[in-house]
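A single protein chain has been removed from this complex, and every other one stays in its place.
This part shows chain A:
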Amino acid sequence: MSRPEIEVRGLHKSFGDNEVLRGIDLEIGQGEVVCVIGPSGSGKSTLLRCVNLLEEPSKGQVIVGGVELTDPDVDIDAARRRIGMVFQQFNLFPHLTVTENLTLPQRRVLGRGKAEAARVAAENLERVGLSEKATAYPSSLSGGQQQRVAIARALAMGPQAMLFDEPTSALDPELVGDVLAVMRMLANEGMTMMVVTHEMTFAREVADRVVFMDGGLVVEDGTPAQVIGAPRHERTRHFLSRLLDPAMAEVEEETSDQVGGAT
């Protein structure tokens, strides 16, 4: 097997006294799509943010594309160009048009010429189906459109891997589908993807692997059929039952809390 695109070894991360990640080991192969699921506060977003060093790990190694990012001498800006990131809150640059959001990073970071940047921008806007919004400002777009522009902006840099931090959590339910469709297209094209998400349908149908995290540890790691279909751990089962059938979870919560308290 070729070397993994993303490799995380013995990763620890603390915020003050709060230990959020307590020794994570994870490998993501080239072209693999991995969904990270888990309750809020389980450390899944922190793990994702450690992969491109938006959070500095307290201990452990992060290796992306064969480059160790946790090496203090590494050119982190160069390394980040290989890793696209999509945020929950989109984080488009509001003072720039949609096209400028895509061209400015290419020109400033990659040093591409005006014409080439514009060409790459147009290509990627077309991929996410937003060519007609090229001259609009982000504030005039819906959340779903903004998120697709954010994906196009990351893609325009030609990344080897993409990180998604709850990309649909801030969207109105009817807009989630458009964003997931773009992500599914990327997955089919063979992009290496690490996705923190609550979208179980997406995880089940698109992911090659699902990782369940709780309390700063990887509890379960396997195919969607294994982790979502037949979870082996009690904590995974509880999480999934609450997530898949929230109406039932209210009743169950009392007992699950008692179980949680007893263990």
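The working rule: a contact is a pair of C-beta atoms (placed from the backbone, for glycine too) under 8 Å apart; a residue touches a chain by one contact, two chains touch by 3 or more; residues count from 1.
Definition applied: contacts and distances are computed from a predicted model.
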{"item": "Name under which UniProt lists the unshown chain, selected from \"ABC transporter permease\", \"NADH-quinone oxidoreductase subunit F\", \"3-isopropylmalate dehydratase large subunit\" or \"Pyridoxal 5'-phosphate synthase subunit PdxT\"", "value": "\"ABC transporter permease\""}
{"item": "Which residue of A:67, A:104, A:217 or A:243 touches the chain not shown here", "value": "A:104"}
{"item": "Among A:54, A:136, A:185 or A:200, residue touching the chain not depicted", "value": "A:54"}
{"item": "Touch list for chain A against the chain that is not drawn", "value": "52, 54, 77-78, 80-81, 83-85, 87, 89, 91-95, 104-105, 108-110, 139, 150, 153-154, 157"}
